[in-house]
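Note that one protein chain is taken out, while the other chains of the complex remain in position.
We just call them A, B and C in the order they show up, numbering each chain from 1.
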Amino acid sequence: MREVTISMDQEAPFHNNVDYCVGTGRMGLALHKEYWEQLALVQKAIGFSYIRGHGLFCDDMAIYQEYKTEDGQLESEYNFTYLDRVVDSYMELGIRPFLELGFMPEKLASGTQTQFYWKGNVTPPRDYEKWCALVQETLRHLLGRYGEEEVLSWPVEVWNEPNLTGFWEHADMEEYFKLYECTSYAIKEVDPRIQVGGPAICGGCDEKWMKGFLSHCQDKGLPLDFISRHHYTTELPKPNGHYGYVELYTSEYAFSTLRDCRKMIDSYAEYKDLPFYITEFNTSYIPNAPIHDTNENAAYLARMLSEIGDFCTGYSYWTFGDVFEEQGVPFTPFHGGFGLVANGCIPKPAFWTFYFYKQLKGKGVYRDEHMVVTQEKDGTVRGVVWNLTRESGCEHWDCKLHIPVEEKRYCCVRQIVDEQVCNPLKVWHDLGEPASLKNEQAELLRAAANPSILTECLVPSSGQLELEIGLGKNSVMYFEIQEAALRSDRGFEYGKY
Amino acid sequence: MREVTISMDQEAPFHNNVDYCVGTGRMGLALHKEYWEQLALVQKAIGFSYIRGHGLFCDDMAIYQEYKTEDGQLESEYNFTYLDRVVDSYMELGIRPFLELGFMPEKLASGTQTQFYWKGNVTPPRDYEKWCALVQETLRHLLGRYGEEEVLSWPVEVWNEPNLTGFWEHADMEEYFKLYECTSYAIKEVDPRIQVGGPAICGGCDEKWMKGFLSHCQDKGLPLDFISRHHYTTELPKPNGHYGYVELYTSEYAFSTLRDCRKMIDSYAEYKDLPFYITEFNTSYIPNAPIHDTNENAAYLARMLSEIGDFCTGYSYWTFGDVFEEQGVPFTPFHGGFGLVANGCIPKPAFWTFYFYKQLKGKGVYRDEHMVVTQEKDGTVRGVVWNLTRESGCEHWDCKLHIPVEEKRYCCVRQIVDEQVCNPLKVWHDLGEPASLKNEQAELLRAAANPSILTECLVPSSGQLELEIGLGKNSVMYFEIQEAALRSDRGFEYGKY
Amino acid sequence: MREVTISMDQEAPFHNNVDYCVGTGRMGLALHKEYWEQLALVQKAIGFSYIRGHGLFCDDMAIYQEYKTEDGQLESEYNFTYLDRVVDSYMELGIRPFLELGFMPEKLASGTQTQFYWKGNVTPPRDYEKWCALVQETLRHLLGRYGEEEVLSWPVEVWNEPNLTGFWEHADMEEYFKLYECTSYAIKEVDPRIQVGGPAICGGCDEKWMKGFLSHCQDKGLPLDFISRHHYTTELPKPNGHYGYVELYTSEYAFSTLRDCRKMIDSYAEYKDLPFYITEFNTSYIPNAPIHDTNENAAYLARMLSEIGDFCTGYSYWTFGDVFEEQGVPFTPFHGGFGLVANGCIPKPAFWTFYFYKQLKGKGVYRDEHMVVTQEKDGTVRGVVWNLTRESGCEHWDCKLHIPVEEKRYCCVRQIVDEQVCNPLKVWHDLGEPASLKNEQAELLRAAANPSILTECLVPSSGQLELEIGLGKNSVMYFEIQEAALRSDRGFEYGKY
Partner (left out) sequence: MREVTISMDQEAPFHNNVDYCVGTGRMGLALHKEYWEQLALVQKAIGFSYIRGHGLFCDDMAIYQEYKTEDGQLESEYNFTYLDRVVDSYMELGIRPFLELGFMPEKLASGTQTQFYWKGNVTPPRDYEKWCALVQETLRHLLGRYGEEEVLSWPVEVWNEPNLTGFWEHADMEEYFKLYECTSYAIKEVDPRIQVGGPAICGGCDEKWMKGFLSHCQDKGLPLDFISRHHYTTELPKPNGHYGYVELYTSEYAFSTLRDCRKMIDSYAEYKDLPFYITEFNTSYIPNAPIHDTNENAAYLARMLSEIGDFCTGYSYWTFGDVFEEQGVPFTPFHGGFGLVANGCIPKPAFWTFYFYKQLKGKGVYRDEHMVVTQEKDGTVRGVVWNLTRESGCEHWDCKLHIPVEEKRYCCVRQIVDEQVCNPLKVWHDLGEPASLKNEQAELLRAAANPSILTECLVPSSGQLELEIGLGKNSVMYFEIQEAALRSDRGFEYGKY
């Protein structure tokens, strides 16, 4: 059995920013009741600070409108009814927008190309002036409604994945630079304190785009308060019916792509300290990849969250929930959606990986490819441990931790998520994979989607606690060790009755 | 391993009346918020029809009042403010009173003897006429407020445990007969359809009291719509500090006392078919017996519930929750209280025994000293299985069930409560037995107090399903087997991703 | 002052069916949280039995889908994810669908003509067989999920307003007959007990369409369980910006159109007793007519509800709430939407007209063009009284009611809605007509949108109560007179302190 000795004196590298931001399907879906309930569940357990998604300017949000004046002129007008409703509901849940500007309102579009089942128009504006006015009016409205202090804390990202032909007509880089330039100046005109960034590109650290963008901004002295890109870690999916099956990158390879990107940014003296956000990440980038619903996804993410903070200022898991329509409306509650939560408000295993990381407080005292351990000032030790079977090669993985402590009585609480005890996908399969859940099935799934909780009393020997850990296939475990002096009531003797 | 073959053709004896009634501390405590929350939890999960407890006429309910008229006469007046508040809250939770008439309002008492920390006066009325008026006014008020249809369904029991000197001055049987006689006539005067009964005695089937009461009623032709008694199954407790430690009866012995009592009642031709209620039962009869909080209590009750319905019309577990003050206010959340729920809304193992029995529907198809199995018309098979280690002698108990079914795909759902996975008392002990729970401790305890849930897919071989069952120490398990045809969505293949 | 003497011996004509059905925007909007909250408010106060709206088969509900098989065949598949979610939420609120079949899924459409901002395709199916399969699969799914007892109580109406070119390509009557025939047979194949009807036409009692439809059904012996049409009572609106201004019909004229239609139906021996539903009614038929938000609308409806039941089996106010997109997303909370409730969950005056009628129980004892009065068996007298100034000619309208009663003490409760005390549109105007309500403004509007409540103690003189009623402009008042014997507590004297 592996033995690990924790030393409390050293600080281990670990940048926990797990609750910074989370992704979401297009903004119009935020009007849905099921969306709200899933987000409420996520916020109660994890409590993200920001939420980022597409579709702010898509037609279902109905912001951009036009009408003919009596003399036949086409005038713009703005409808903030739904935007207010969405942002109000975010504020109610203690989360704020990380604004992504896009896609193009049909009435403002120069072309007809659309993306997704929900047909987001991805062509440049037919009139850049009207586009800038739209951006400015929207920001001014938000400043008016939510106040400066609030809105100035919302980063603004220009467009989404312009390096893909699906998201930006012809993936035309020069046109994107034009969009970025006029948009960033328009934003600063509203208030120079608003943070603006890009290029929000997908895929590996494309020299052409990332370097091109940074050089362009540097050369022209454009406003640039942060840099953003996305991070998915699988090969191309193989489709079958409604689904796509994928091959994961190794964790090491995944980290190397981020490391390279960071280096490239840092090679620009001017941008060395600039905030860098991974505004989307997940394993697969398709919303119908069954891997998203599995315990393996949870274990893979456990590893990912242990190091991703080394490379960036913040990151945003794509997405919090499964109210999502990019490939159409899902036919079944489990369908390989991106969400931490399945439809019916059922937490998936990955939900708990985020929940567990959220518990980690204090300084890092240990990290390797299987665990992260932190310690708070009051002495509490917490850790997340995982067995990503594809990388560990172990169906069952063991370890013994030695933790130096004072001579007291301690309680260790463990929460375990693995394929046996917290695997709602399996329960759903055993139930026959019903497309429509009956109420009692939904309740059963929710009840079966909780970690198993175990406590034990620990007393140190020779100044150390020994914690034996055994993890099943694709298991993720959280533990917490706190002082727990025994103060029995008069006459009470545990174990006797 | 033991093998059990279920036959669907035979009906096994099993009278499931688990949700008929539940006990409660004195009625005045029903005004408490914590009481309401515990009852709400119980009602949502189990849904009892009736609730029975002491203290309807105790001074904290403030019903009976007196004042002096101008000419110095002492007049009675009645205050139903709290009674309405309590009964309203019961109705809101879908539960109705099984009325126990007692104890004596101080102003109406002939003596000063009291029972319990909360000082219920247990002496006869100083004026039987005023007592009868109190009973009648109370019933008339309830009929007026809640309607005939509702209130005529509430049984009315005269006093509590008059055969104990602590509950009825000198345990004076003749005086009780007098009380019963005048009270039962007074009730029938209000409405002859109201069901009245007694003698609500405690302890074994005391010839003197039970026979005495039945003979007395028979001889005098008194109103008698049901017979009641209590049923506790331990020896005298051994006290230590705030606690008492007990010795359990064997299940067989416990059943024998009920069987004898039933026989005695049946020996009265007139009362042979009369409803017979066990208006209180539990293992120990003290509210500070640590056994109540244990998994052994849950396993013992699992056996109890499998047969108790053979002997009586209905029974009432004493009590649903731990808002209870008979020995004073508990010092700690776990303190051996009677409740299915500990303070802080934490379900105890016994809670789940009741919850599991509540799920049993349809006819009994199998029963032995380890399990009860039922089947519904739609073919669903459900069962409760237990390992009461003290009687099985097994730390781990195994069994294989053979269940004849049609050739389909089935899903079996198991819910397991045992000392490892659903033992909040142990978690609380590991935490150091804190008297005051911090919020996060209370949440942890609630989370750790749920059964573990496991599903599996079963397919019959030779027309039979085989279900392997392995139970740890003092474990109680519920299972449910339903048809679960696999209807995979287009392109979905479970296990592949 | 006008004097009215109520006689309790005669029955006045009055068919109160106010809670039968209510209208709703397209079904896809039922996924919205704001929609749910408005419906919850309406259901709590009024409690409609059915809900009817468009869009069951529109693309945002995503039911009808197609895919290519490996051999290139186009196959249908059905997605009930959103339908279940919507109907589940209806059931939770105690309301059930009155199903309208329409409009056409894009993939099944024969043409491209659409209706509304939300682009419902209004062309016939390109393949009637696939259409019928869609209808049947949908009904079978609903029967499977919600059970026979439930779903057989849901009427099914074929299409919406086929007599208008906007709603049915070319308003092609023969094509509609074809649609009705194949659809009604397809429905009966699923279960002959399902109630099917049409023709759901708009506008006056068009001889061509209504007679045509009835004659056609009669001649061909088609299934026909109910007849339906709509009923709006204004001239063509005059547009200005986002709004349309309208001219109301007189109440008499409005009733005459219904009376004529009823007669025509009754002229068919076969259809004389057939249920006849007004599946939509309101004053204006546009969702941007400021009249909908006014007190005049409430007063006009008060008159309408007093007689509409004379002519039909049931009627459905179009609509319960303002989550509605037919002309786009509204720019402001008050915008002349159809709803009983404005966005922000603010009840409009018309809400209270429905609420008041809902309170009327027992038999009708009086009706004229100003009021309806009913009496229950326990003697309670209730009434709705209105002053529709446009028809009464009175800014202030007075009346004295004489009501024969027994010699007791009574309490009269009045609830009054008029332009002074319950006029949220005015409050919103005074606030400056804000497009985005701040929280405290929304709260103020909700608080200001309640009726004023007045009580008085009445004692009869010469066997009669006198009730003086004075109503302001466009006022609607509800009153309720119940026995209220004074039972003062000992020593309490009202008015003294």
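The rule is simple: a contact is a pair of C-beta atoms (placed from the backbone, for glycine too) under 8 Å apart; a residue touches a chain by one contact, two chains touch by 3 or more.
Bear in mind the structure is a predicted one, so any value in this text is a computation, not a measurement.
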Message: Among C:40, C:93 or C:411, which one touches the chain that has been omitted from the display?
response: C:411
Query: Out of C:309, C:336 or C:349, which touches the unshown chain?
result: C:336
Touching the absent chain when the full complex is considered, from B:17, B:49, B:65 or B:420: B:65
Task: Could you tell me which of B:89, B:136 or B:359 touches the chain that is not displayed?
output: B:89
Statement: Touch rule applied to chain A and the missing chain gives residues 67, 77, 490
- request: For chain B, enumerate the residues touching the unshown chain of the complex.
  value: 31-36, 62, 65, 67, 77, 79-82, 84-85, 89, 141, 145, 241, 328-332, 343, 435-436, 438
- line: Interface residues of chain C toward the undisplayed chain are 239-243, 245-246, 289-291, 294, 296, 331-332, 335-336, 409, 411, 413, 420-421, 425-427, 429-435, 444, 447-448, 450, 452-457, 484-494, 496-497
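As a convention for this text, only the chains that are shown with their structure count from here on.
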- request: Specify the contact topology among the chains shown, as one of line, ring, star, complete or other.
  value: complete
Message: Among the chains here, which has the CA centroid at the largest distance from chain C's centroid?
response: B
Field: Between chain C and chain A, distance of the C-alpha-averaged centres to the nearest whole Å
entry: 44
Statement: CA centroids of chain B and chain C: separation to the nearest Å works out as 49
Statement: Among all residues of chain C, those touching at least two other chains are 67, 77
